[in-house]
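Excluded from the complex is one protein chain; the other protein chains are retained at their positions.
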Amino acid sequence: MTIQFERGKVVVIDRGARKLRVGQGMLKGMAVVWHHWLKSFQKLDNFSKTAGVFTVEYPDERIKLPEAYRNMPILLYDDETGQELCTACFQCQRVCPPQVIHINQARNPETGKAIPAAAEFIIEYDACMSCGFCAEVCPFDSIKMDHEFELSTEDHAELTMNKAQLSRPVSYYERIAPTFWAEVKASAYKKLQNSVKRRVDLIGIAPQMVEKVKAMRAAAAESEATEAAPSSAPTKPSAAETSPATDKAAKLAAIRAANAAKQDAGNGGTSTPEAPAGDDKAAKLAAIRAANAAKKAAESGEGSASVAPAAPEAPAGDDKAARLAAIRAANAAKKAKDEQENS
Amino acid sequence: MPSITATALRERMERDLPGVAVATRPRVVEAESKPKAKGKHAAERPDFLATNDTVVVADRLRDAAIYLRDACGYTYLSDIAVVDYLDDGLFEIVYRFYHLDDGDALVIKVRVPRDAPNVPSLTPIWPGADFHEREAFDLFGIVFEGHPSLIRIYMWDEFEGYPMRRDFPKQGDKYIDE
Amino acid sequence: MIKTEELQINIGPQHPSTHGVFRMLVTVDGETIVDLVPVFGYLHRNHEQIAEVNTYLQNMPYTDRLDYFNSMANNQAYAMVVEKLVGIEVPERAEYLRVLMVELTRILNHAGALGFLINDMGAWQTPLAFGMREREKILDLFEMASGARMMCNYFRFGGVVRDLPPAFMPLLKDLLVALPAFFDEFERLLCENEILLQRSEGVGVLPKDLAISYSVTGPVLRASGIPYDIRKAEPYSIYDRFDFDVPVGSVGDVYDRFLVRVEEMRQSLRIIEQVLEQLPDAEGDHINPKAKQNVRPPVGDAYARIESPKGELGFYLVSDGSEKPYRYKVRAPSFINLTPLGDMCRGYKVADVVVILGSIDIVMGEVDR
Partner (left out) sequence: MYDVVDYVLNTTFNLGAAGWVVSLISYLMIATVLFLVAPLQMLFLTYYERRLIARMQDRVGPNRVGPEGMFQPVADAVKMFTKEDIIPAAADKWVHLLAPLVVVAPTMFMFAVLPWGPGMTPIDMHIGLLFFFAVSSISAVGLMMAGWASYNKFSLLGAMRAVAQMVSYEIPAMLSLLAIVMITGSLSIVDIVQWQGGLFISSSDVAGVPNWGLGWFVFNPVGFLAFAAFFIAALAEGERTPFDIPEADSEIVAGYMTEYSGMKFGLFFLAQYVLNFLLCAITAVIFFGAWQGPGVNELYALGITPDNPDGNGWFNVLAGVLGAFYFLFKTYAFFFVMVWIRGAFPRLRVDQLMDFGWKYLIPLTLVNVFSAAIWVGFNNWGANEGFGFAEPLGDLGRWAVAFVLTLAINIAAYIVMTRIYGETRRVTFDEQLADTAGLPS
């Protein structure tokens, strides 16, 4: 299809005739304002209107947000089984322009092998620029953009969100963006089934759902037990279970250090568990080193914080100090990495 | 109508202003860029200096610019961009001129060594070059000779160093060398 | 003869009508401007260097923050330069969507800019409120399409991120009914107002030759009588398919800049109407399905420019073959249009300075980068 138009022309703006101006222009303007004053007792409820009150009295009235609206990223998990859609593939972490996503891959506590699930997933909401790239690149449709925008808080640090705070049920997303979810629902669940197969125990269950799933499994086991012979299968505590907010920072540091180490070892190609064994080993070694450096730095950081007289409130001060330490640790790890490279 | 291609400009300039243009390797446009080997160290250094545009001697910049304006009718100076080729040890300053009827830009480039980045200023001829040149001075440390007030434009006056140079540290506040 | 002492005043950095953190070092003799030096950099964040450590795609949302009033136009210029560098084809439908969004951006930018200009003249928000009302509607449409009102991040290499939602078109058609009424009303409210005429006629005159040598672009250049519009001079995207006029002024004063902007809004509306006619026939998807977002352009440089609402917005990229740009330069229209401010203000009154500044229409996010 090609349309050929004749091109437009150059128009010299008409500045208005040099007529005698005795105030008629001002009266015209006043008439316009008068018109608006008269019309202001009705609402401007239609895009084709140009008069009427267009204020939305926000806390009382709310505009329905369009589906595409994006504010901050959230993580989805299945309503019934509590399985998270995220497989810790690091795509979002790589694409994030301000680098605020930090992921720690879950590992099998017995074999140490990587499991397609995130042990911890941290997004620094305070630095997030809401570009939506993470949701776009996510191959598992796990990370989506939330519609919740009332995030203001007195504590800056509260805006660093961990997995428990990020997780939302699929039904929530389905409610805010029905057509978007309908498009990807089938493939997302198919992919989820695949990754669930490779998950063990409670790893990959959304933190909110852990207790519930435990109870469900216990119930299932009980009913099984009534059918078959009684077998004791105590559930092991997993990393996802114990995630109090206080050691968030330490985790962040660990993740950063580990990631740095991993990048170092495998040129970014070893994030999948099917990586060659040699590389994996090197990565592990580097991770341990980095973690040690991080720990050291964290300790020193905490020590200095306790000395500091300006932080009398123990929890807040500690938290902050820990975070500071985390950053330091990350830097130390990076440095270590660089040095290692140079040598 | 007034479109002059980059090669035509070169030829005209060599004819009318001998000794202004510098010989350069032409850039061959690759059909498909080969995916590079992954890793921190790329296989070879990219060849930045090959170009199809006219590169002029720094001292004769004004002649070239006035030639563009008066002989070619490219009266509109749109942009001055500085590129720091650290590995080649030089700054490239890209001047972009337009003809006010229509058509693409004509580009002339000036290459100066990194340790003596002196270029004649175009501000006396095009006052519009003022902020461009001050920006280039502020961020790259290019000295435009003859500029009426070559002072920092973005950074504060006491700032040391030129933040857009590639050897300016990304963290901290001193050069790597120190 | 009485000799009076000259007074130096800093208008800004925190001043109600400097449109951001901008300082004008003004030397006045009584109320008359003797000299004016613009000082800025308070918002400088070295945008260009941030861009050098990001990948090409990661820079897209950063361009939103340049001229936060019209992020769509910034997106387009950046997408165009990367497409030029890599050689990505853009499907027809995507081009139409891009033009639609950018022309809507032009309307919202001018509506806001004129409102602020009249505000600087001392009107108590009314023209601004009217402009903002229409701007709100357009922003609602943007939100519907892109997910955000101002930081749209809607463009991708080879197209736009997603197609228009079904609810978009009816609202846009409603808006197209409202906009002509808004323009007429705006003209009735102001164009013949004697006070506005007194304040703007013959104020801040920028003659033709000076406008060229000062490299000003956009409505400021056209108000000085030079019919230079990149959409006509070097038609990019699919602008050669649309029938629209280029308004130019005759004197080059604030009043001409005002009128040129009003007329440009009308012309943008014409383009949008043509887009709506042709959009259903457009071929292709909203994005080139083959276009990779994680691009690695070949070694070389490219420059692409568009007629952004404020003037010529250009991006200059140098690639070293990696996934991050080697050099990324923004040719920001607000920044260059500020160059003649001192000359434009000299000899006028203090009250004219803010009006002249308002008529240039700057956004500090773009000036300081």
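A, B and C label the chains in the order they appear, each numbered from 1.
Assume contacts are C-beta pairs under 8 Å (C-beta built on N, C-alpha and C of every residue); 3 or more make two chains touch, one makes a residue touch a chain.
A quick note: this is a predicted structure, and the numbers were derived from the prediction, not measured.
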Quiz item: Which shown chains does the chain we cannot see touch?
Solution: A, C
Quiz item: In the full complex, which of C:Arg133, C:Lys232, C:Lys310 or C:Arg369 touches the chain missing from this view?
Solution: C:Arg133
Quiz item: Pick from C:Glu48, C:Asp67, C:Glu95 or C:Asp120: which residue touches the chain that isn't shown?
Solution: C:Asp120
Practice problem: Among A:Val53, A:Val137 or A:Leu159, single out the residue that touches the unshown chain. | Solution: A:Val53
Quiz prompt | Residues from subunit A at the interface with the omitted partner, ascending | solution = 18, 20-22, 26, 29-30, 32-34, 36-37, 39-41, 44, 51-55, 57
Practice problem: Against the chain that's been left off, what residues of subunit C make contact? List them. | Solution: 7, 9, 15-17, 31, 118-126, 129-130, 133, 189, 193, 195-196, 198-199, 201-203, 205, 207, 209-210, 213, 251, 343, 347, 349-354
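As a convention for this text, only the chains that are shown with their structure count from here on.
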Quiz item: Where the centres are mean C-alpha positions, what is the separation of subunit B from subunit C, in Å?
Solution: 26
Quiz item: If you average the CA atoms of subunit A and of subunit B, how far apart do the two points sit, in angstrom?
Solution: 42
Practice problem: Quick one: report the Å distance separating subunit A from subunit C, using the average Cα coordinate of each chain. | Solution: 33
Practice problem: Can you tell me which residues of subunit B touch two or more of the remaining chains? | Solution: none
Exercise. Return the residues of subunit C touching two or more other chains; collapse runs of consecutive numbers into ranges.
Key: 232
Self-check item: Residue ranges of subunit C touching subunit B (in the complex, touch as defined)
Solution: 40-41, 44, 46, 48-49, 53, 210, 212-217, 226, 228, 232-234, 296-301, 303, 305, 312, 314, 316, 318, 320-322, 326-327, 329, 331, 335-336, 338-340, 343, 368-369
Quiz item: How about subunit A: which of its residues touch subunit C in the complex?
Solution: 1, 3-16, 21, 23-26, 28-29, 31-33, 36, 44, 46-50, 54, 63, 65-70, 95-97, 129-133, 136, 145
Quiz prompt | Residues of subunit B defined as touching subunit C within the complex | solution = 27, 29-30, 33, 35-36, 42, 46-48, 51, 75-79, 81-84, 94, 96, 98, 100-105, 107, 125-132, 135, 139, 152-156, 163-164, 170
